[in-house]
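Of the protein chains in this complex, all but one are displayed in their positions.
Showing subunit A:
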Amino acid sequence: MFSLLCTGVCNLLIANLLLVEFLHMGTHDLHPHVVDHRQELKHILLFGFCYEDVVYSLPLFSHSSILYPVLVHTQQLPYRKGLTNSARKIDMAIENEQPAVGLSKVAVSETHGEDSPYFAGWKAYDENPYDESSNQSGVIQMGLAENQVSFDLLEKYLEEHSEASSWGIGAPGFRENALFQDYHGLKSFRQAMANFMEQIRGGRAKFDPDRIVLTAGATAANELLTFILADPGDALLVPTPYYPGLDRDLRWRTGVKIVPIHCDSSNNFQVTPEALEAAYECAESMNLKVRGVLITNPSNPLGATIQRSVLEEILDFVTRKNIHLVSDEIYSGSTFSSSEFISIAEILEAHDYKNSERVHIVYSLSKDLGLPGFRVGTIYSYNDKVVTTARRMSSFTLISSQTQHLLACMLSNKEFTENYIKTNRESLRKRYEMIIKGLKNAGIECLKGNAGLFCWMNLSPLLEESTREGELALWKVILNEVRLNISPGSSCHCSEPGWFRVCFANMSEQTLEVALERIHKLMEQRKSKET
(Lines give C-alpha, C1' and ligand atoms only; values in the text may rest on other atoms or scores of the structure.)
Protein backbone atom coordinates (compact mmCIF):
# COMPACT_ATOMS: atom_id res chain seq x y z
CA MET A 1 0.00 0.00 0.00
CA PHE A 2 1.24 3.48 -0.79
CA SER A 3 0.80 6.52 1.37
CA LEU A 4 2.27 9.96 0.97
CA LEU A 5 2.98 12.35 3.81
CA CYS A 6 2.89 16.09 3.29
CA THR A 7 5.55 18.10 5.00
CA GLY A 8 6.81 21.58 4.96
CA VAL A 9 9.46 20.73 2.40
CA CYS A 10 6.96 21.16 -0.38
CA ASN A 11 3.45 22.17 0.36
CA LEU A 12 0.24 20.25 -0.13
CA LEU A 13 -0.62 22.08 -3.33
CA ILE A 14 2.57 21.14 -5.10
CA ALA A 15 2.35 17.62 -3.81
CA ASN A 16 -1.18 17.33 -5.15
CA LEU A 17 -0.15 18.83 -8.46
CA LEU A 18 2.74 16.50 -8.71
CA LEU A 19 0.60 13.51 -7.96
CA VAL A 20 -2.13 14.54 -10.39
CA GLU A 21 0.47 14.80 -13.17
CA PHE A 22 2.01 11.57 -12.04
CA LEU A 23 -1.32 9.83 -12.21
CA HIS A 24 -1.92 10.98 -15.77
CA MET A 25 1.34 9.82 -17.21
CA GLY A 26 1.52 7.11 -19.77
CA THR A 27 2.66 3.80 -18.38
CA HIS A 28 5.90 3.82 -20.21
CA ASP A 29 6.92 7.20 -18.86
CA LEU A 30 7.24 5.76 -15.42
CA HIS A 31 10.63 4.92 -14.11
CA PRO A 32 11.20 1.23 -14.45
CA HIS A 33 11.19 0.77 -10.69
CA VAL A 34 7.74 2.16 -10.25
CA VAL A 35 5.02 -0.40 -9.89
CA ASP A 36 1.88 0.95 -11.45
CA HIS A 37 -0.30 1.34 -8.37
CA ARG A 38 -1.87 4.55 -9.50
CA GLN A 39 -5.40 3.28 -9.38
CA GLU A 40 -4.91 2.61 -5.69
CA LEU A 41 -3.24 5.96 -5.18
CA LYS A 42 -6.26 7.79 -6.44
CA HIS A 43 -8.40 6.41 -3.73
CA ILE A 44 -6.38 7.11 -0.61
CA LEU A 45 -5.42 10.28 1.14
CA LEU A 46 -2.19 11.79 0.01
CA PHE A 47 0.37 11.03 2.65
CA GLY A 48 3.86 11.65 1.45
CA PHE A 49 6.32 14.21 0.26
CA CYS A 50 8.51 14.85 -2.63
CA TYR A 51 12.07 15.98 -2.49
CA GLU A 52 14.23 16.66 -5.49
CA ASP A 53 11.61 15.21 -7.84
CA VAL A 54 11.56 11.95 -5.98
CA VAL A 55 8.30 11.01 -4.36
CA TYR A 56 8.81 9.40 -0.99
CA SER A 57 6.22 7.32 0.69
CA LEU A 58 5.87 5.78 4.07
CA PRO A 59 4.50 2.28 3.96
CA LEU A 60 1.66 2.18 6.46
CA PHE A 61 1.91 -1.36 7.60
CA SER A 62 5.54 -2.18 7.45
CA HIS A 63 7.61 -3.41 10.34
CA SER A 64 10.29 -0.93 9.64
CA SER A 65 9.83 2.67 8.78
CA ILE A 66 12.18 2.50 5.90
CA LEU A 67 11.55 5.10 3.30
CA TYR A 68 10.89 3.53 0.00
CA PRO A 69 11.79 5.96 -2.73
CA VAL A 70 9.43 5.96 -5.65
CA LEU A 71 11.59 7.32 -8.37
CA VAL A 72 9.86 9.30 -11.04
CA HIS A 73 11.81 9.81 -14.20
CA THR A 74 13.24 13.32 -14.01
CA GLN A 75 12.48 14.33 -17.54
CA GLN A 76 8.83 13.50 -17.27
CA LEU A 77 8.14 15.71 -14.29
CA PRO A 78 6.10 18.47 -15.88
CA TYR A 79 6.77 21.24 -13.40
CA ARG A 80 10.42 21.09 -14.22
CA LYS A 81 9.68 21.85 -17.84
CA GLY A 82 8.13 25.16 -16.93
CA LEU A 83 5.11 24.65 -19.15
CA THR A 84 1.48 25.39 -18.42
CA ASN A 85 -0.74 22.60 -17.19
CA SER A 86 -2.63 22.01 -20.40
CA ALA A 87 0.43 22.39 -22.59
CA ARG A 88 2.14 19.80 -20.49
CA LYS A 89 -0.75 17.40 -20.89
CA ILE A 90 -0.80 17.84 -24.66
CA ASP A 91 2.95 17.49 -24.80
CA MET A 92 2.79 14.26 -22.89
CA ALA A 93 -0.16 13.05 -24.89
CA ILE A 94 1.87 13.43 -28.05
CA GLU A 95 4.77 11.68 -26.44
CA ASN A 96 2.50 8.87 -25.31
CA GLU A 97 0.77 8.36 -28.65
CA GLN A 98 1.21 4.89 -30.13
CA PRO A 99 2.69 4.67 -33.62
CA ALA A 100 0.11 4.24 -36.38
CA VAL A 101 0.63 0.50 -36.80
CA GLY A 102 0.54 -1.40 -33.55
CA LEU A 103 3.77 -2.70 -32.14
CA SER A 104 3.90 -4.61 -28.89
CA LYS A 105 4.03 -2.98 -25.45
CA VAL A 106 7.52 -4.38 -25.06
CA ALA A 107 8.56 -2.63 -28.26
CA VAL A 108 7.29 0.80 -27.24
CA SER A 109 8.48 0.66 -23.65
CA GLU A 110 11.72 2.24 -22.55
CA THR A 111 12.85 -0.73 -20.55
CA HIS A 112 15.61 -1.29 -23.09
CA GLY A 113 17.26 1.30 -20.88
CA GLU A 114 19.10 3.20 -23.56
CA ASP A 115 18.03 6.58 -22.27
CA SER A 116 20.21 6.20 -19.22
CA PRO A 117 23.22 8.49 -18.89
CA TYR A 118 25.24 5.28 -18.97
CA PHE A 119 24.69 5.32 -22.73
CA ALA A 120 24.55 9.08 -23.28
CA GLY A 121 28.25 9.30 -22.52
CA TRP A 122 28.97 6.70 -25.16
CA LYS A 123 27.30 8.96 -27.73
CA ALA A 124 29.61 11.83 -26.75
CA TYR A 125 32.55 9.49 -27.15
CA ASP A 126 31.33 8.23 -30.54
CA GLU A 127 31.13 11.79 -31.79
CA ASN A 128 34.62 12.76 -30.67
CA PRO A 129 36.73 9.71 -29.82
CA TYR A 130 40.21 10.14 -28.42
CA ASP A 131 43.05 8.94 -30.58
CA GLU A 132 46.69 8.95 -29.50
CA SER A 133 47.90 10.40 -32.75
CA SER A 134 45.00 11.93 -34.62
CA ASN A 135 42.66 13.29 -31.97
CA GLN A 136 44.44 14.01 -28.75
CA SER A 137 41.74 16.26 -27.44
CA GLY A 138 38.98 13.74 -27.96
CA VAL A 139 36.84 12.06 -25.32
CA ILE A 140 38.56 9.14 -23.61
CA GLN A 141 36.28 6.17 -23.21
CA MET A 142 36.34 5.07 -19.61
CA GLY A 143 32.75 3.85 -19.52
CA LEU A 144 33.30 0.58 -21.34
CA ALA A 145 34.34 -2.40 -19.28
CA GLU A 146 36.51 -4.14 -21.83
CA ASN A 147 39.68 -6.09 -21.23
CA GLN A 148 42.30 -5.14 -23.76
CA VAL A 149 45.39 -5.87 -21.70
CA SER A 150 45.92 -9.48 -22.74
CA PHE A 151 45.37 -9.63 -26.49
CA ASP A 152 49.02 -10.30 -27.16
CA LEU A 153 48.60 -13.67 -25.41
CA LEU A 154 45.62 -14.59 -27.57
CA GLU A 155 47.29 -13.52 -30.78
CA LYS A 156 50.39 -15.52 -29.90
CA TYR A 157 48.28 -18.62 -29.33
CA LEU A 158 46.58 -18.23 -32.70
CA GLU A 159 49.86 -17.74 -34.50
CA GLU A 160 51.17 -20.96 -33.03
CA HIS A 161 48.04 -23.03 -33.47
CA SER A 162 46.61 -21.72 -36.69
CA GLU A 163 45.31 -24.94 -38.23
CA ALA A 164 43.82 -26.41 -35.10
CA SER A 165 41.82 -23.30 -34.36
CA SER A 166 40.62 -23.08 -37.90
CA TRP A 167 39.40 -26.16 -39.79
CA GLY A 168 42.68 -27.82 -40.63
CA ILE A 169 44.55 -27.80 -43.92
CA GLY A 170 42.01 -28.16 -46.71
CA ALA A 171 39.31 -27.34 -44.19
CA PRO A 172 38.11 -30.93 -43.78
CA GLY A 173 36.52 -30.00 -40.49
CA PHE A 174 34.46 -27.21 -42.00
CA ARG A 175 31.45 -29.27 -42.97
CA GLU A 176 30.92 -30.93 -39.64
CA ASN A 177 31.45 -27.67 -37.80
CA ALA A 178 29.11 -25.68 -40.05
CA LEU A 179 26.37 -28.29 -39.60
CA PHE A 180 26.66 -28.52 -35.83
CA GLN A 181 23.62 -26.84 -34.30
CA ASP A 182 22.93 -29.15 -31.39
CA TYR A 183 21.84 -27.08 -28.43
CA HIS A 184 23.89 -29.25 -26.11
CA GLY A 185 26.90 -27.50 -27.58
CA LEU A 186 30.22 -29.00 -28.65
CA LYS A 187 31.27 -31.46 -25.96
CA SER A 188 34.89 -30.46 -26.33
CA PHE A 189 33.96 -26.84 -25.83
CA ARG A 190 31.89 -27.50 -22.72
CA GLN A 191 34.69 -29.60 -21.33
CA ALA A 192 37.16 -26.81 -22.01
CA MET A 193 34.88 -24.24 -20.36
CA ALA A 194 34.42 -26.43 -17.30
CA ASN A 195 38.18 -26.80 -16.99
CA PHE A 196 38.73 -23.09 -17.47
CA MET A 197 36.20 -22.23 -14.78
CA GLU A 198 37.91 -24.69 -12.42
CA GLN A 199 41.32 -23.20 -13.13
CA ILE A 200 40.06 -19.70 -12.40
CA ARG A 201 38.89 -20.94 -9.03
CA GLY A 202 42.25 -22.55 -8.35
CA GLY A 203 40.66 -26.00 -8.47
CA ARG A 204 38.63 -25.17 -5.37
CA ALA A 205 35.40 -26.12 -7.16
CA LYS A 206 34.57 -28.73 -9.77
CA PHE A 207 32.36 -28.13 -12.80
CA ASP A 208 30.48 -30.82 -14.71
CA PRO A 209 30.48 -30.11 -18.47
CA ASP A 210 26.98 -31.55 -18.75
CA ARG A 211 25.63 -28.80 -16.54
CA ILE A 212 26.99 -26.13 -18.85
CA VAL A 213 24.39 -24.48 -21.09
CA LEU A 214 25.67 -22.18 -23.84
CA THR A 215 24.17 -18.80 -24.73
CA ALA A 216 25.21 -15.93 -26.97
CA GLY A 217 26.75 -13.83 -24.24
CA ALA A 218 25.96 -13.22 -20.56
CA THR A 219 23.28 -10.76 -21.71
CA ALA A 220 21.30 -13.69 -23.08
CA ALA A 221 22.19 -15.90 -20.12
CA ASN A 222 20.77 -13.48 -17.56
CA GLU A 223 17.59 -12.98 -19.56
CA LEU A 224 17.17 -16.71 -20.13
CA LEU A 225 17.53 -17.55 -16.45
CA THR A 226 15.00 -14.87 -15.60
CA PHE A 227 12.48 -16.45 -18.00
CA ILE A 228 13.04 -19.75 -16.23
CA LEU A 229 13.04 -18.65 -12.62
CA ALA A 230 10.34 -15.97 -12.54
CA ASP A 231 6.93 -15.22 -14.01
CA PRO A 232 5.96 -11.81 -15.44
CA GLY A 233 5.24 -9.44 -12.58
CA ASP A 234 7.48 -11.33 -10.16
CA ALA A 235 10.63 -9.78 -8.71
CA LEU A 236 14.32 -10.43 -8.43
CA LEU A 237 16.35 -8.76 -5.68
CA VAL A 238 19.60 -7.15 -6.85
CA PRO A 239 22.16 -5.39 -4.63
CA THR A 240 22.92 -1.78 -5.58
CA PRO A 241 24.94 -0.43 -7.20
CA TYR A 242 24.57 -2.78 -10.14
CA TYR A 243 25.43 -3.04 -13.84
CA PRO A 244 22.89 -0.87 -15.74
CA GLY A 245 22.40 -3.56 -18.41
CA LEU A 246 20.54 -5.69 -15.87
CA ASP A 247 17.58 -3.34 -16.11
CA ARG A 248 17.15 -4.48 -19.68
CA ASP A 249 18.42 -8.04 -19.40
CA LEU A 250 16.28 -9.07 -16.42
CA ARG A 251 13.17 -7.00 -17.13
CA TRP A 252 12.55 -5.93 -20.71
CA ARG A 253 11.04 -8.91 -22.43
CA THR A 254 10.47 -10.99 -19.33
CA GLY A 255 8.15 -8.57 -17.54
CA VAL A 256 9.97 -9.32 -14.30
CA LYS A 257 10.81 -6.51 -11.85
CA ILE A 258 14.00 -5.65 -9.99
CA VAL A 259 13.75 -4.65 -6.35
CA PRO A 260 17.03 -3.16 -5.12
CA ILE A 261 18.94 -4.38 -2.07
CA HIS A 262 20.35 -1.09 -0.86
CA CYS A 263 24.03 -1.03 -0.02
CA ASP A 264 26.04 1.98 1.05
CA SER A 265 29.56 3.12 1.64
CA SER A 266 29.38 2.81 5.41
CA ASN A 267 30.49 -0.79 5.07
CA ASN A 268 32.01 -0.64 1.60
CA PHE A 269 28.70 -1.40 -0.10
CA GLN A 270 28.55 -4.93 1.21
CA VAL A 271 25.25 -6.75 1.30
CA THR A 272 23.89 -7.15 4.83
CA PRO A 273 21.18 -9.46 6.16
CA GLU A 274 19.19 -6.37 7.12
CA ALA A 275 19.34 -5.02 3.59
CA LEU A 276 18.24 -8.39 2.22
CA GLU A 277 15.26 -8.53 4.56
CA ALA A 278 14.34 -4.93 3.81
CA ALA A 279 14.34 -5.54 0.10
CA TYR A 280 12.25 -8.66 0.53
CA GLU A 281 9.73 -6.80 2.67
CA CYS A 282 9.65 -3.92 0.23
CA ALA A 283 8.76 -6.34 -2.53
CA GLU A 284 6.08 -7.93 -0.37
CA SER A 285 4.59 -4.54 0.41
CA MET A 286 4.25 -3.97 -3.30
CA ASN A 287 2.61 -7.37 -3.72
CA LEU A 288 5.53 -8.67 -5.69
CA LYS A 289 6.50 -12.30 -5.44
CA VAL A 290 10.25 -12.57 -4.96
CA ARG A 291 11.70 -15.44 -6.99
CA GLY A 292 15.40 -14.93 -6.45
CA VAL A 293 18.45 -12.87 -5.69
CA LEU A 294 20.99 -11.97 -8.37
CA ILE A 295 24.50 -11.04 -7.29
CA THR A 296 27.50 -10.13 -9.42
CA ASN A 297 30.67 -11.48 -7.93
CA PRO A 298 33.19 -9.87 -8.38
CA SER A 299 30.93 -6.85 -8.40
CA ASN A 300 30.32 -4.54 -11.27
CA PRO A 301 30.65 -1.57 -10.66
CA LEU A 302 32.43 -1.90 -7.32
CA GLY A 303 35.40 -3.86 -8.65
CA ALA A 304 35.51 -5.95 -5.48
CA THR A 305 34.89 -9.57 -4.59
CA ILE A 306 32.19 -10.58 -2.15
CA GLN A 307 33.49 -11.92 1.14
CA ARG A 308 32.91 -15.50 2.19
CA SER A 309 30.77 -14.53 5.18
CA VAL A 310 28.51 -12.40 3.00
CA LEU A 311 28.10 -15.22 0.50
CA GLU A 312 27.13 -17.53 3.36
CA GLU A 313 24.58 -14.99 4.56
CA ILE A 314 23.09 -14.62 1.11
CA LEU A 315 22.89 -18.38 0.64
CA ASP A 316 21.26 -18.72 4.02
CA PHE A 317 18.75 -16.00 3.13
CA VAL A 318 17.70 -17.56 -0.17
CA THR A 319 17.41 -20.95 1.48
CA ARG A 320 15.16 -19.61 4.23
CA LYS A 321 12.96 -17.84 1.71
CA ASN A 322 13.10 -20.83 -0.64
CA ILE A 323 14.09 -18.72 -3.63
CA HIS A 324 16.81 -18.88 -6.28
CA LEU A 325 20.30 -17.43 -6.28
CA VAL A 326 21.97 -16.36 -9.50
CA SER A 327 25.66 -15.56 -9.21
CA ASP A 328 27.02 -13.70 -12.20
CA GLU A 329 30.75 -14.49 -12.03
CA ILE A 330 31.69 -12.88 -15.32
CA TYR A 331 34.70 -11.14 -13.75
CA SER A 332 35.96 -14.21 -11.86
CA GLY A 333 39.08 -14.45 -13.99
CA SER A 334 39.75 -10.75 -13.54
CA THR A 335 40.54 -10.78 -9.85
CA PHE A 336 43.99 -9.43 -9.26
CA SER A 337 44.95 -12.33 -7.05
CA SER A 338 43.67 -15.87 -7.39
CA SER A 339 43.03 -16.49 -3.73
CA GLU A 340 40.80 -13.49 -3.15
CA PHE A 341 37.89 -14.64 -5.27
CA ILE A 342 35.46 -16.99 -3.61
CA SER A 343 32.85 -18.45 -5.91
CA ILE A 344 29.42 -19.53 -4.74
CA ALA A 345 30.50 -22.92 -6.10
CA GLU A 346 33.07 -23.16 -3.32
CA ILE A 347 30.48 -22.34 -0.68
CA LEU A 348 28.23 -25.09 -2.05
CA GLU A 349 31.14 -27.50 -2.13
CA ALA A 350 31.83 -26.74 1.52
CA HIS A 351 28.19 -27.54 2.29
CA ASP A 352 28.36 -30.82 0.34
CA TYR A 353 26.04 -29.33 -2.27
CA LYS A 354 23.10 -29.32 0.12
CA ASN A 355 20.33 -27.02 -1.12
CA SER A 356 22.27 -26.32 -4.26
CA GLU A 357 19.36 -26.82 -6.66
CA ARG A 358 18.49 -23.15 -6.17
CA VAL A 359 21.90 -21.90 -7.29
CA HIS A 360 22.87 -20.94 -10.84
CA ILE A 361 26.09 -19.39 -12.09
CA VAL A 362 26.40 -17.14 -15.13
CA TYR A 363 29.72 -16.83 -16.89
CA SER A 364 31.11 -15.42 -20.12
CA LEU A 365 34.40 -14.94 -21.93
CA SER A 366 33.69 -11.30 -22.73
CA LYS A 367 35.59 -9.89 -19.78
CA ASP A 368 38.18 -12.43 -18.69
CA LEU A 369 39.28 -13.26 -22.21
CA GLY A 370 38.35 -9.92 -23.74
CA LEU A 371 36.19 -11.45 -26.48
CA PRO A 372 32.84 -9.64 -26.23
CA GLY A 373 32.29 -9.87 -29.99
CA PHE A 374 32.29 -13.66 -29.99
CA ARG A 375 29.18 -13.87 -27.81
CA VAL A 376 30.20 -16.62 -25.48
CA GLY A 377 28.01 -16.95 -22.41
CA THR A 378 27.22 -19.88 -20.17
CA ILE A 379 24.74 -20.88 -17.52
CA TYR A 380 25.89 -23.40 -14.96
CA SER A 381 23.04 -24.73 -12.88
CA TYR A 382 22.96 -27.22 -10.04
CA ASN A 383 19.29 -27.84 -10.84
CA ASP A 384 18.61 -30.55 -13.45
CA LYS A 385 15.28 -29.11 -14.55
CA VAL A 386 16.81 -25.69 -15.01
CA VAL A 387 19.64 -27.18 -17.07
CA THR A 388 17.20 -29.03 -19.34
CA THR A 389 14.92 -26.05 -19.80
CA ALA A 390 17.78 -23.61 -20.26
CA ARG A 391 19.27 -25.86 -22.85
CA ARG A 392 16.02 -25.91 -24.81
CA MET A 393 15.69 -22.16 -24.54
CA SER A 394 19.24 -21.65 -25.69
CA SER A 395 17.94 -22.45 -29.21
CA PHE A 396 17.15 -18.75 -29.43
CA THR A 397 20.70 -17.77 -28.68
CA LEU A 398 23.25 -20.47 -29.50
CA ILE A 399 26.96 -19.80 -29.80
CA SER A 400 28.28 -19.97 -33.35
CA SER A 401 29.82 -23.41 -33.84
CA GLN A 402 32.76 -21.71 -35.55
CA THR A 403 33.47 -19.85 -32.32
CA GLN A 404 32.87 -22.92 -30.14
CA HIS A 405 35.45 -24.75 -32.19
CA LEU A 406 38.10 -22.05 -31.91
CA LEU A 407 37.63 -21.66 -28.18
CA ALA A 408 37.49 -25.40 -27.56
CA CYS A 409 40.98 -25.61 -29.01
CA MET A 410 42.26 -22.61 -27.14
CA LEU A 411 40.84 -23.45 -23.75
CA SER A 412 41.78 -27.13 -23.93
CA ASN A 413 45.39 -26.08 -23.99
CA LYS A 414 46.19 -26.19 -20.27
CA GLU A 415 49.53 -24.54 -20.73
CA PHE A 416 47.93 -21.64 -22.49
CA THR A 417 45.09 -21.20 -20.02
CA GLU A 418 47.27 -21.37 -16.93
CA ASN A 419 49.65 -18.83 -18.30
CA TYR A 420 46.82 -16.64 -19.54
CA ILE A 421 44.97 -16.56 -16.23
CA LYS A 422 48.11 -15.76 -14.31
CA THR A 423 49.39 -13.09 -16.69
CA ASN A 424 45.98 -11.50 -17.13
CA ARG A 425 45.55 -11.12 -13.38
CA GLU A 426 48.98 -9.58 -13.09
CA SER A 427 48.43 -7.11 -15.92
CA LEU A 428 45.08 -6.04 -14.51
CA ARG A 429 46.57 -5.58 -11.07
CA LYS A 430 49.32 -3.39 -12.44
CA ARG A 431 46.81 -1.33 -14.35
CA TYR A 432 44.64 -0.98 -11.25
CA GLU A 433 47.57 0.18 -9.14
CA MET A 434 48.49 2.70 -11.78
CA ILE A 435 45.08 4.30 -11.80
CA ILE A 436 44.69 4.24 -8.04
CA LYS A 437 48.04 5.90 -7.60
CA GLY A 438 47.25 8.51 -10.22
CA LEU A 439 43.88 9.26 -8.64
CA LYS A 440 45.41 9.43 -5.19
CA ASN A 441 47.93 11.98 -6.40
CA ALA A 442 45.03 14.01 -7.63
CA GLY A 443 43.40 13.73 -4.22
CA ILE A 444 40.74 11.26 -5.21
CA GLU A 445 39.85 8.19 -3.20
CA CYS A 446 38.41 4.97 -4.56
CA LEU A 447 36.71 2.02 -2.95
CA LYS A 448 39.28 -0.65 -2.13
CA GLY A 449 39.06 -2.95 -5.11
CA ASN A 450 40.57 -6.29 -5.98
CA ALA A 451 38.97 -7.30 -9.24
CA GLY A 452 37.36 -6.21 -12.46
CA LEU A 453 38.20 -3.80 -15.22
CA PHE A 454 37.26 -0.60 -13.36
CA CYS A 455 37.48 1.20 -10.06
CA TRP A 456 34.74 2.80 -8.02
CA MET A 457 35.76 6.39 -7.61
CA ASN A 458 34.45 8.69 -4.87
CA LEU A 459 33.90 12.24 -6.08
CA SER A 460 31.29 13.15 -3.49
CA PRO A 461 33.52 15.91 -2.03
CA LEU A 462 33.32 17.61 -5.43
CA LEU A 463 29.55 17.75 -5.62
CA GLU A 464 27.85 21.13 -5.52
CA GLU A 465 24.96 19.40 -3.84
CA SER A 466 24.87 15.88 -2.56
CA THR A 467 22.11 14.80 -4.87
CA ARG A 468 21.57 12.90 -8.06
CA GLU A 469 21.37 16.21 -9.92
CA GLY A 470 24.63 17.26 -8.40
CA GLU A 471 26.22 14.04 -9.52
CA LEU A 472 24.86 14.38 -13.05
CA ALA A 473 26.04 17.99 -13.20
CA LEU A 474 29.55 16.91 -12.24
CA TRP A 475 29.34 14.03 -14.72
CA LYS A 476 28.50 16.47 -17.51
CA VAL A 477 31.50 18.61 -16.60
CA ILE A 478 33.76 15.57 -16.68
CA LEU A 479 32.31 14.48 -20.00
CA ASN A 480 32.28 17.84 -21.79
CA GLU A 481 35.17 19.72 -20.22
CA VAL A 482 37.57 17.09 -19.01
CA ARG A 483 36.48 14.87 -21.88
CA LEU A 484 36.37 11.58 -20.06
CA ASN A 485 33.38 9.29 -20.38
CA ILE A 486 32.92 7.74 -16.96
CA SER A 487 29.74 6.20 -15.58
CA PRO A 488 27.75 8.06 -12.90
CA GLY A 489 26.76 5.97 -9.92
CA SER A 490 23.10 6.87 -10.33
CA SER A 491 23.01 4.96 -13.62
CA CYS A 492 24.09 1.98 -11.51
CA HIS A 493 21.27 2.76 -9.05
CA CYS A 494 23.69 3.71 -6.31
CA SER A 495 21.77 5.30 -3.46
CA GLU A 496 24.62 7.65 -2.54
CA PRO A 497 25.47 10.37 -5.03
CA GLY A 498 29.02 11.12 -6.01
CA TRP A 499 30.40 7.71 -6.99
CA PHE A 500 31.63 6.98 -10.50
CA ARG A 501 32.78 3.83 -12.26
CA VAL A 502 36.02 4.36 -14.17
CA CYS A 503 37.27 1.68 -16.57
CA PHE A 504 41.00 1.25 -16.99
CA ALA A 505 41.58 -1.90 -19.00
CA ASN A 506 40.15 -0.84 -22.35
CA MET A 507 43.01 1.44 -23.36
CA SER A 508 46.78 1.59 -23.62
CA GLU A 509 48.91 2.73 -20.70
CA GLN A 510 49.66 5.93 -22.56
CA THR A 511 45.99 6.77 -22.88
CA LEU A 512 45.48 6.05 -19.21
CA GLU A 513 48.32 8.50 -18.42
CA VAL A 514 46.59 11.15 -20.48
CA ALA A 515 43.32 10.50 -18.67
CA LEU A 516 45.02 10.74 -15.29
CA GLU A 517 46.68 14.00 -16.30
CA ARG A 518 43.31 15.44 -17.23
CA ILE A 519 41.85 14.40 -13.90
CA HIS A 520 44.82 15.90 -12.12
CA LYS A 521 44.25 19.17 -13.95
CA LEU A 522 40.59 19.19 -13.01
CA MET A 523 41.44 18.71 -9.35
CA GLU A 524 44.10 21.42 -9.50
CA GLN A 525 41.58 23.79 -11.02
CA ARG A 526 39.07 23.02 -8.31
CA LYS A 527 41.66 23.50 -5.58
CA SER A 528 42.73 26.87 -6.94
CA LYS A 529 39.07 27.91 -7.18
CA GLU A 530 38.63 27.19 -3.51
CA THR A 531 41.67 29.22 -2.42
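Here are a few things to note about the model shown:
To be clear about the criterion, a contact is a pair of C-beta atoms (placed from the backbone, for glycine too) under 8 Å apart; a residue touches a chain by one contact, two chains touch by 3 or more; residues count from 1.
Quick note on the criterion: contacts and distances are computed from a predicted model.
The protein name that UniProt records for the chain not on display, among "thioredoxin-disulfide reductase (NADPH)", "Cell division cycle protein 23 homolog", "NADH-ubiquinone oxidoreductase chain 4L" or "1-aminocyclopropane-1-carboxylate synthase", is "1-aminocyclopropane-1-carboxylate synthase". Note on the undisplayed chain: of the listed residues A:120, A:216 or A:362, the one touching it is A:216. From the set A:146, A:277 or A:469, the residue in touch with the chain omitted from the display is A:146, counting the whole complex.
Within the set A:177, A:195, A:467 or A:495, the residue that contacts the chain not displayed is A:177.
Subunit A residues in contact with the hidden partner, per the touch definition given at the top, are 99-107, 112, 114, 146, 148, 151, 154-155, 158-159, 161-162, 165-167, 170-172, 174-175, 177-181, 216-217, 219-220, 223, 227-232, 234, 248, 252-253, 291, 322-324, 357-358, 366, 370-375, 383, 385-386, 389, 392-393, 395-403, 406.
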